[in-house]
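Only one protein chain is missing; all other protein chains are in place.
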Amino acid sequence: MIRVGVVGYGYWGPNLVRNFSEADGSRVTAVCDARAERLALAAKRCPGIEVYASAWDLIHSANVDAVVIATPVSSHFDLALSALQAGKHVLVEKPLTATAGQALRLIDEAERRRLTLMVDHTFVYTGAVRRIRQEVESGALGPIYYYDSVRVNLGLFQHDVNVLWDLAVHDLSIMDYVLAARPCAVSATGVSHVPNEPENVAYLTLFFETSLIAHIHVNWLAPVKVRRTLIGGASKMIVYDDLEPSEKIKIYDKGITVTSRPEHVYEMLISYRTGDMHAPQLPMTEALQVEAKHFLRCVGGLEKPVSGGEAGLHVVSLLEAASQSLARRGQPVEIHSVRAAA
Amino acid sequence: MIRVGVVGYGYWGPNLVRNFSEADGSRVTAVCDARAERLALAAKRCPGIEVYASAWDLIHSANVDAVVIATPVSSHFDLALSALQAGKHVLVEKPLTATAGQALRLIDEAERRRLTLMVDHTFVYTGAVRRIRQEVESGALGPIYYYDSVRVNLGLFQHDVNVLWDLAVHDLSIMDYVLAARPCAVSATGVSHVPNEPENVAYLTLFFETSLIAHIHVNWLAPVKVRRTLIGGASKMIVYDDLEPSEKIKIYDKGITVTSRPEHVYEMLISYRTGDMHAPQLPMTEALQVEAKHFLRCVGGLEKPVSGGEAGLHVVSLLEAASQSLARRGQPVEIHSVRAAA
Amino acid sequence: MIRVGVVGYGYWGPNLVRNFSEADGSRVTAVCDARAERLALAAKRCPGIEVYASAWDLIHSANVDAVVIATPVSSHFDLALSALQAGKHVLVEKPLTATAGQALRLIDEAERRRLTLMVDHTFVYTGAVRRIRQEVESGALGPIYYYDSVRVNLGLFQHDVNVLWDLAVHDLSIMDYVLAARPCAVSATGVSHVPNEPENVAYLTLFFETSLIAHIHVNWLAPVKVRRTLIGGASKMIVYDDLEPSEKIKIYDKGITVTSRPEHVYEMLISYRTGDMHAPQLPMTEALQVEAKHFLRCVGGLEKPVSGGEAGLHVVSLLEAASQSLARRGQPVEIHSVRAAA
Partner (left out) sequence: MIRVGVVGYGYWGPNLVRNFSEADGSRVTAVCDARAERLALAAKRCPGIEVYASAWDLIHSANVDAVVIATPVSSHFDLALSALQAGKHVLVEKPLTATAGQALRLIDEAERRRLTLMVDHTFVYTGAVRRIRQEVESGALGPIYYYDSVRVNLGLFQHDVNVLWDLAVHDLSIMDYVLAARPCAVSATGVSHVPNEPENVAYLTLFFETSLIAHIHVNWLAPVKVRRTLIGGASKMIVYDDLEPSEKIKIYDKGITVTSRPEHVYEMLISYRTGDMHAPQLPMTEALQVEAKHFLRCVGGLEKPVSGGEAGLHVVSLLEAASQSLARRGQPVEIHSVRAAA
């Protein structure tokens, strides 16, 4: 029975507590939050749990084997490092850290101590994203042409990170899981509409060595909620709408066929293909439940993290490059291997 | 009775013929198309019309007072210039020309000869876009924060221009009509998935002197058709979905209220406002009918073109800058007054 | 070349004129309408056509081989009978006649004179309905459990027939085409909200010898337009939404599996099946074009009408029974073979 302590009982914390409470093989023994009213709520809902105002105390509690961190990004590194140093396994809310350097440091610490370090890239544990990966891997889509995501709503403005770090992180983690290739450069634009606050609207293009292009549109200040991804392949195309109650994924047998025209050497003949649409039935299991089970098995040495430190590092590296480009109005920034640079 | 000749009887030409035929004050006297089968179709549908394989002949027909040009972009300048030089009023399909220099030349020619030069920015004649302009001008939206448009489908790949010139041109013409401010810089990215052919996916960010940001996503290779624009203002926000049969415009009384927090000088307190949604009834008149009437009144000296040469020039200038940025992976390109440069 | 005369140039007439004009093997030689302004419009659009204020004159024109009747229901019988008696082939707008007796009379007249009598059950010529029939016939759906249609909008109130005769007629003609079985009884309810005018809201249940049940909801006074049919089979189920631009038909691999429970002899164990959804690509040809060609081939003796007099008679018989039930607040009315009764 792995004893889990959850640091941060805000928006996401209660979901983590619920899932680790109901999972076989774990129970939640401690919760920490600096806000007294949140701590009181946790205590009311979970009679008998240890509650702490200080993360330090939770991390060093003798009743905690694994620490789950659901706090603002700026605190991830210190908390995770402390937990690892205290010999605890760690699951960190996305993004893993605020810098690639911090991510590298955590990876090293976890490796050295043979502890599990995992980042909560929730979407890679959904039935929808797993199915998309299958379709891509199987070659059913053909070579991938583009990956385009819109993730906007009237949402919780963050004070310590811009909207890329809060929302685009989901798309980057999905892409990291679904696509075989990794971006070689990024161009980002965006703006803040609140003085002295981080950008609340942003657009991010990711370039690859091939003709694959990816784009992410994120916005905290939209009148409607949109969670829609288009994935275009040479053979088939996918529309993934996470707000659909069922039929989250629609696979279209559509595309173009290109042939060279004898009469126009330099002009291609393009014909259009429109076939059937197919929406596969997806497993309805809650992603966080799948992820909690996976984390427990990783802690138990039975599996390797799907979203481990390296995945977290990769996503943070892209976010760093994107923020640099954003500050320069879209000027492209190349992605170098962080490993090599370190 | 203004006698209209239509050059190009492809996708859009028949709509132009129909509207100028049914409009009071005009009749279509001639149609031209280099493709014999299209010309035959025009002849069958419009008994008694003059048909020409050569645009030159139509332009110089004594039975034509005004020439409407619906041909590929690369031919716009030559045809429009010839028509103006032949003393004919001209309505050109969007975009006006392939370069800003060409647009300037046409404007001068038309001014010198006191002829009407108009570009078919169809959307500015729709009830939806006119209503959006009213909402913006009246101040109901408050200061505009962002303008975001998605215009994708599985569509007609063009051979002479990239997807920005084919699709983003609509959004640029709408923005030109709706927004008071003009962009000061652009950053564009995109890619072609067909060898030796223009980019079929593109993303364009437009920067302004204020915190207003605009973004346009266009794609000829999407599995679904999307025509959706989000316009965020400080007071209200609009969702404009051109594919909705009714309720094309929805106005949301939503947004944020920002107050400074005494305890955190540098951190703003952001609260959210979610009020009613309102979908105004819009006039259902076909845009091209409104535009045709307007063109006829301009020719008659009764009105000034809403989408005249200057509007066309402005849009072409943005497209030129966007294509430059696109070639350099998003590197920002500043917009200078074309007039000044010329 | 079959010369077609169209009686009635109102809402539907122009579509008939256009399709018979463009079809190979026919041309429209005459149009008739009692309203001068409609006749003027027809003349303007179709230069050289004969125009008549009197249907009688059109029917007896020497330049007309086939008469297409698009007038109010109450006039169908007289016009169609006259046309047949004048030796002309006839295509009548739905419903064929105002009574089953009239339909029988027309069928006899056409048979005796070896003329084509067809009713414009437009929907049976759509790609969507043809595909539904294929799915039903092939057994893919399994035994059909129910057929449920909603057809409402803010629409053209008719003065001579109630909403069943105007809108439910579509569903009855589709059911006649798609389902193997015929109803044995009906129960209808409805109400008029305008004094002295026919019912503008109605509900119609159709019973069959099996456990199949059908229901049709029609309404001229709805705030939104709905055209949605659910067809439930033991193996699969279809959602047919005619307002979808594409994906009009969605086939769901969903249903129940029933097994008897050993422990509860009289209670069945019901388990649920939710599988994939599939939206077949449908031909996009305009239904009226398909129908016009078919009519011309029937006139030429090459095909038998898919929607001939018998189909028209069957639908009218159901409408008569439905109106009787409606007048008695849903009291069931049995359907007898009209043939036998006649």
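Order as written gives the chain letters A, B and C; numbering starts at 1 within each chain.
Basically, contacts are C-beta pairs under 8 Å (C-beta built on N, C-alpha and C of every residue); 3 or more make two chains touch, one makes a residue touch a chain.
None of these values were measured; they are calculated from a predicted model.
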**Study point:** Candidates C:Gly13, C:Pro95 or C:Gly232 - the one touching the absent chain
**Key:** C:Gly232
Study note, to complete from the structure: From C:Val4, C:Val152 or C:Val169, the answer for touching the chain not displayed is C:Val152
Practice item. Tell me which residue among C:Asn63, C:Gln134, C:Thr274 or C:Gln324 touches the hidden chain in the full complex. Key: C:Thr274
Point to revise | Where the missing chain touches chain A, by residue | key: 47-48, 225, 243, 245
Practice item. Name every residue on chain B in touch with the hidden partner chain. Key: 246-247, 253, 274-281
Study note, to complete from the structure: For chain C, residues touching the missing partner are 145-146, 148, 150, 152, 154, 157, 159, 185, 187, 189-197, 201, 203, 205, 207, 211-213, 215, 217, 219, 221-224, 230, 232, 234, 237-239, 250, 252, 254-256, 258, 266-268, 270, 272, 274, 325, 328-332
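The rule we apply is simple: only the chains that are shown with their structure count from here on.
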Revision key, fill the gap. For the pair chain A and chain C, the C-alpha centroid-to-centroid distance in angstrom is 53
Practice item. Could you give the separation in Å between the centres of chain B and chain C, each centre being the mean of its C-alpha atoms? Key: 42
Point to revise | Residues of chain A touching at least two other chains | key: 274
